[in-house]
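Excluded from the complex is one protein chain; the other protein chains are retained at their positions.
Going by the order they are written in, the chains are A and B; count residues from 1 in each one.
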Amino acid sequence: MNYIYIMDMVGTFVFAISGALVAIKKEFDFFGAMVIALVTAVGGGTLRDMMIGSTPVGWMNDTNYLIMIGLGIIFSVLFRKYIQKLSKTMFLFDTIGIGLFTILGLQKTLGLGLSPMIAVLMGMVSAVFGGVVRDTLTNEVPLIFRKEIYATACLSGGIIFLLLDVLGLQNDWSMAITVVYIMVIRILAVKRHWSLPIPFQR
Amino acid sequence: MNYIYIMDMVGTFVFAISGALVAIKKEFDFFGAMVIALVTAVGGGTLRDMMIGSTPVGWMNDTNYLIMIGLGIIFSVLFRKYIQKLSKTMFLFDTIGIGLFTILGLQKTLGLGLSPMIAVLMGMVSAVFGGVVRDTLTNEVPLIFRKEIYATACLSGGIIFLLLDVLGLQNDWSMAITVVYIMVIRILAVKRHWSLPIPFQR
Partner (left out) sequence: MNYIYIMDMVGTFVFAISGALVAIKKEFDFFGAMVIALVTAVGGGTLRDMMIGSTPVGWMNDTNYLIMIGLGIIFSVLFRKYIQKLSKTMFLFDTIGIGLFTILGLQKTLGLGLSPMIAVLMGMVSAVFGGVVRDTLTNEVPLIFRKEIYATACLSGGIIFLLLDVLGLQNDWSMAITVVYIMVIRILAVKRHWSLPIPFQR
């Protein structure tokens, strides 16, 4: 479907920007910025595809992914001063991307005949692993392990998507509802400073 | 064989606990604890399967692995006070798991027609790589590169297993002897503070 493809591209673009912005703080050179942008944008899908055995990994079969990442880097260089002002817009697209990547990863995994439980997990991997590698390569403890609730939003969103599917809802509606759910959870989480409890805290 | 499957599950359970316990010190949230437990338990087998091309990776085809990991996390949350008291029991299961993962990884690799040398290496990867990723994700220099001798126990254990096989010993006996060998080496190493020499030390 056309609009899914467009959202996939927008998600890739925004994820690439998120990677390039981390390269700022670390004062990486252009090559480093390129690698971090690439890894952030396609790292999740790459790990998923290697694990489920769908190789060559997805983004290799469609040059548009690389083009969107290139545009994301150029955009970051040209408009870095404005990006901070647009942080709400960026956050919105980022959240849409996360929701969409979750569902696309889930569907691809189901399509290979794997179990729904694995599919939910791979949906989450698709959405969040790029950020984990970004943080690991830049020598940070992945942010997601400390402060973010959105991986939980992806997991619960994946389960909701499967439930809607079992209930016989049309695919488009299931996707729309799930993406909106993930967005709402994440936006509420940020606004209200939700976080998961830390187990065993002393 | 049934008892191999049971030991595989016990190993997964214990490795998951070992991951969850690291999440304590780092004060990760529940999601982070879940990821670290998962990665520690199945990370080694995942890398092995991706490298030898046995995809989807093994644990995806049997939901029991995820269930054992879930139980490991719950167990860690409920009984964390007692786990320290049970440290000897935990260490025992952990060591059995390592020995068993080594042999299972070795056999899977041989089964794909790869050379014995590669099989020994992949046996070791199966047993220790989960811990390496756990340490890398939590921003530590992997423990195994500094203090532990057990990777060496896995490598030599793998070679012993192959030798026993060449000598015509029945598979069950080769496995039992190898697991016991790896356990004895590791237990002696910890008791007597064995460690490998550091090359080039000034």
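The definition used in the following text is that contacts are C-beta pairs under 8 Å (C-beta built on N, C-alpha and C of every residue); 3 or more make two chains touch, one makes a residue touch a chain.
A quick note: this is a predicted structure, and the numbers were derived from the prediction, not measured.
Contact with the omitted chain, checked across A:Thr55, A:Thr89 or A:Gln170, is made by A:Thr55. Within the full complex, the residue among A:Thr95, A:Thr136 or A:Thr152 touching the omitted chain is A:Thr136. Summarising the interface, chain B meets the missing chain with residues 50-53, 55, 112, 114-115, 117-118, 121, 132, 136, 139-142, 144-146, 149, 151-152, 195-201.
Chain A residues in contact with the hidden partner, per the touch definition given at the top, are 20, 23-24, 26-33, 35-36, 46, 50, 53, 55-57, 60-61, 63, 66, 76-77, 80, 136-139.
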